[in-house]
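Structure record follows, encoded as structure tokens.
Heads up, one of the protein chains got dropped from this complex, but the rest are sitting where they should.
Showing chain A:
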């Protein structure tokens, strides 16, 4: 007798560990691919897998084998025209025809080894540089949170969910329904007995018989159970995605000549992180891109990251524009307003005080959170000091000087910390 075993329900991801080992080993290449992908993608589209390819040479496992040369004898099937002693020209390119079979096995597949990173894997690599605490990572990657809400009543459920009022109500209804015919008969019988008693006092056996019947009917009514499993009603709850509201995110970036590609790349990561945070908390997010040098304009994402400008810098122009847009489009209280500003710290001297004032008077009262990063290696300039003063008074204003992607997270620390309270 053979054993037949159904293994289909056994774990299927036996190779998950090996896959993870594989990713671990080729981390450098994968990171590079992810970095490239981040550059190429829109902020709002960061959250999906990516195809990665690795050069075959890096991934091969070497072993000893013969090179070309020496004497090889090879037997092939399907002879059509050859006879013994025929001499044939060597086929050009690759030894597949008559050469060593080995060579043709190893020779093919010079293409890169390409494979697909899942969304989780992609996000993991993305988060790696940012030095996010684990809790935050799970929050950002987390699947949509569900909330259980009442949805009427059902006929089955756990005892803990029994709705007493509903159950008793339906028990009552059942008792009424089931008892109705008997009660009617009972009433008739009683009327019958009454008339009998009034008309003739001496009909003893008949009266006794009627009484017996009435008694039986009463018994019958009493036998209807007070409550029956059939009556039970349970509170029904269904999972619903957590109700979320809408948010608008302002990305403000200095695009003057001093912001080079690597600084913009850093800024992009900063914006992405804020976007990811918002995505987990709000159903609908609008993103507004404002770039500025001496004057500010609202642009598309493409222009935001990829066009270069030169000239001086007036930060207040961007803040003013943001204020205008807020007033025009997002002034009602339905919108949660978040803003992220990236700059290398340059500003007209006289403008910085201006910025501080606009910030305090017309922006921060509207914003949920305003994060500012200064991407620079040098000494902070006057805008920084001006913002420092602002930061003293407003908890929802965060600022950070950053040199590497790992410095980005602290800007959001306050934001993520408040997380449980806002939910």
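The rule is simple: a residue touches a chain if its C-beta (ideal position, glycine included) is under 8 Å from a C-beta of that chain, and two chains touch if they have at least 3 such contacts; residues count from 1.
We take it that contacts and distances are computed from a predicted model.
Chemist: One chain isn't displayed here; going by UniProt, is it "ABC transporter permease", "Glycine cleavage system H protein", "Dihydroxyacetone kinase DhaK subunit" or "Stage V sporulation protein R"?
Modeler: Matching the unshown chain against "ABC transporter permease", "Glycine cleavage system H protein", "Dihydroxyacetone kinase DhaK subunit" or "Stage V sporulation protein R" yields "Stage V sporulation protein R".
Chemist: Who touches the missing chain here, A:40, A:62 or A:378?
Modeler: A:62
Chemist: What is the set of chain A residues that contact the non-displayed chain in the whole complex?
Modeler: 2-8, 10, 12-15, 17-25, 59, 61-80, 82-90, 95, 97-102, 106, 113-116
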